[in-house]
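First the structure, in the form of structure tokens, and then the observations on it.
Missing here is one protein chain; the remaining ones are kept as they sit in the complex.
By letter and in written order, the chains are A and B; residue numbering begins at 1 in each of them.
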Amino acid sequence: MKSSVIVFPGSNCDRDIAVALEKMQFKNKMVWHKETSLPKSDLIVIPGGFSYGDYLRSGAIAGKSLIISEVIKAANSGCLILGICNGFQILTETGLLKGTLLRNKNLKFINKDVNIKVLNNKSKFTSKYKLNQVLKINIAHNEGNYFTNEKHLTELNTERLIAFKYCDKNGNINENSNPNGAIDNIAGIFNSKKNILGMMPHPERMIDNMISNTDGVNLFSSLLN
Amino acid sequence: MEITEKIVKKHGLKKEEYHRIKKLMKRDPNLLELGIFSAMWNEHCSYKSSRLHLKKLPTKGKQVIQGPGENAGVIDIGDNDAIVFKIESHNHPSYIEPYQGAATGVGGILRDVFTMGARPIALLNSIHFGSPSHPKTKSLLNGVVSGIGGYGNCMGIPTVAGETKFNDTYNENILVNAMAVGHTNKNKIFYSKAKGVNKLVVYVGSKTGRDGIHGASMASAEFDENSEEKKPTVQVGDPFTEKLLLEACLELMKDDSIIAIQDMGAAGLTSSSVEMASKGSLGIELELDKVPCREKNMTPYEMMLSESQERMLIILEDGKENYAKKIFKKWDLDFVVIGKTTSTNNLTLKFHGKIEGEIPIDALSSKAPIYDRKWSKKKASKKKTDIKKLKKIKLEDALVKILSSPNHSNKSWITNQYDQMVMGDTVQRSGSDAAIIRIHNKNKAIAVSVDSSANYCKSNPVSGGKQIVCENWRNIISVGAKPLAITNCLNFGNPEDEKIMGEFAECLIGIKEACEFLSYPVVSGNVSFYNGTNRKNIFPTPVIGGVGLINNLKKPLNHNFKNENNIIILIGKTFGHLDQSCYLKENYSIHDGMPPEINLLNEKNNGDVVLNLIQANLVSAAHDVSSGGLVVALSEMSIGSNLGIKIEKSKKLRNTAQYFFGEDQGRYVLEIDKKNLISVEKTLKNNDIFYENIGITQKDYFEIEGEMRLSINDLYEINNQWYNNY
Partner (left out) sequence: MVELSLLNSRKNKLKFSIIVTLKKEVLDPQGKVVQNTLNNLGMGNLKDIRQGKYFEIEIDEIDQSLAEKKVTQMCEKLLVNLIIEDYKINKI
């Protein structure tokens, strides 16, 4: 399985995701944003961080970079695309995923472990998880408050395009278990073909018991299938 | 232009200092030269009041690769790994503009670390505010916290530990100290010593603006009445550019292109160029027309004194210009050759083809004034509080009062605003005695902690100085790491006041004694004087940042209880010292008396043995006993774990308050699995360690026989409510 990680100026989870991918036996390449072609890849990851300092809007400027047009082409031809945190923000700025990420409800940066629930395990990203499985995954963001219009929200629900929702440790999805104010507690979504996943939590931070837990491992092993 | 007395004064220089300048120059300086002297001779750059005292600190040891005097200290942690670290203050800018002040403080200390070739792997901070009820405190607190987070989070460097304290003494002068820790190969460390004549001097990073041109530019405004725009401005941090600068510098450092490198911090271009030339006993010539400027019509004076952030000065090896330039271009950063090294031993400044200033380098560095300022010893306080004469307060009520106080309440509302996990090597996040960061791709880790005790230092600077070193040492040990070296940030009032200078001198005596005894050398640091306003000086607040090593990382140890029915052991003797304690402050508002004495022999023995026990995997949880005494330590161990305790009343108990709230030093609480008890007790006895078995862990309840019984949930709530109601 070949993967590529796109590196923007200001990306800062690029090394973390590369470590995770290599640990999971992906053949990974780092791709600098000024490059005009992508290496042949089965998976493209847009990592977390503060591309271009998150200036203007998070993800906005990275969404206009040279390499992004290649990513869009690859996405349209069915390549798997994973956007984590800032990567999710970039994917919404490019239009590959609908909706947007607003500032956290409490207007503060939030870094903590939260619980999320697997809402759809019938995808290339989540097949190794059980349906409704509760995971504990780290979040670290300023703008993770997912918002979308009514029509798209209905589509997300009816087409089962919501990958993860924030919940408590018992799996209850409610306001108390919503860290950032995201609409319907949404933590991650697919596009309609389910070859693109955007998520705010950081699965690459959950692959090592010494550091945290291994709740992120199955996301990567699902992809290997 | 004639240099008048007024201009000299506006540059913060004393009359005698100006005479010294004229003598060294053998003529009158011009305004540009005067500005440069003022920048280099001020307290911050010259350490003129502190140097004689700092010299006495122990700075050597077999683990030390580089002590004070470079951008940061460097220690050896084996296997060719080196740790580079330093702490620095950004107090005054943070009081004026808390967000930007704190942010640029973090940016500055990060540059100190990556200038030496190390990739920063952890950030820490020690922040001190006035009373929570002071009208400015809340906005300063919020601003500083978001500034620290804003910069570190964007850089992608985890902020893993710190302390936040409140005390009236900081009402008009907050403290913001930031510490950065980096990792590199010990054979790839970069220094600031220039070598060789005619080597290129390169400016990289952001452009230069009129940022932070202090007294200097105020003075210049007088000469040029039409220049409304020349007011000093606050430095705005640009963490994005700094991230690019970090990556570009580290990329260039893979090769041997760099002879010397220095970050442009305080006094920017001036101090960086003088520093490199002075260390290399060379001269340096700059063509100021080439300096990348953000604003129009900047004068040499402004360029030399600007404190714009995210800039570096590099001296390059011959033939490396194009190679280096390509790297900086890739990262969209300015890269301009602005001068060269010379054999003149002068700082030569050219502008529009003319020499605008020329100063002997040694006049700015080795010949800068050093003061042996008068200082007086602090009189020991004779006040002693007789606990029996105080109105009795129930143990539970006193504990609740402390745990819910601003200083002792849980600080996760702060630490949740910092990315603690980025870089994927944070083994232990903040909240424990020390944070643990794994060395990337290796099976070893470092432990880091910052500590201060302003109240102790105020009432007795010598023992206060010792105490903070010891507390820091204990914190590192409590997570199973061997303490290796420290950095210090010395925040004091006005050194021209004999008493304040005395506090400084005596604190350093204490720090020195403890560091020597514990073989815990000082490898870097920073002095911040003149903290305070209107002759109200802050309490002496030396802050110690320590680094320790865990050689074989198996299971990280923290202070949370692990299992019920384990034995709780208190290491070290409890005398019941309550003067200067949190108990008397929070419950009786009593601030008098002497802090607890430090017995360095016990401190070292207890620490060494505790570390042995931890390394032998005989300890399930460990916590040092500090502010608040035994019962606060026990509560902290319970709150983090959901496990309670059952403490039996000590047979030797004299007074409940003294026993449970006394702040005697050199103590640890250990949780021991019953199966390990025999070996633990044997080791303790063999090493003559005083210890008490004080009780066991149990489910759900925090219980002290005959005194109190509280559910852990309640304890948690009490400890977590303060900020929500603030």
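Just so it is clear, contacts are C-beta pairs under 8 Å (C-beta built on N, C-alpha and C of every residue); 3 or more make two chains touch, one makes a residue touch a chain.
Everything quoted here is computed from the prediction, not taken from an experiment.
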| item | value |
| --- | --- |
| Selected from B:Val234, B:Ala380 or B:Ala616 as touching the chain missing from the view | B:Val234 |
| Given B:Ser206, B:Asn587 or B:Asn606, the one touching the chain that is not displayed | B:Ser206 |
| Given B:Arg27, B:Lys55 or B:Arg294, the one touching the chain that is not displayed | B:Arg294 |
| Omitted-chain contact residue, chosen from A:Lys40, A:Lys64, A:Lys130 or A:Lys169 | A:Lys64 |
| Residue numbers in chain B that touch the chain omitted from display | 96-97, 100, 206, 209-211, 229, 231, 233-238, 240-241, 294-295, 308-309, 332 |
| In chain A, positions touching the absent partner | 52-53, 55-56, 61, 64 |
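Quick note on the criterion: only the chains that are shown with their structure count from here on.
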| item | value |
| --- | --- |
| Chain centre separation in whole Å, for chain B relative to chain A (CA means) | 36 |
| Chain B-facing residues of chain A, complex | 9-10, 12-13, 15-16, 19-20, 34, 48-50, 52-55, 108-112, 138, 140, 142, 202, 204-205, 208, 210-212 |
| Interfacial residue positions of chain B with respect to chain A in the complex | 146, 149-150, 153-156, 238-241, 243-244, 330-332, 412, 415-427, 438, 553, 556 |
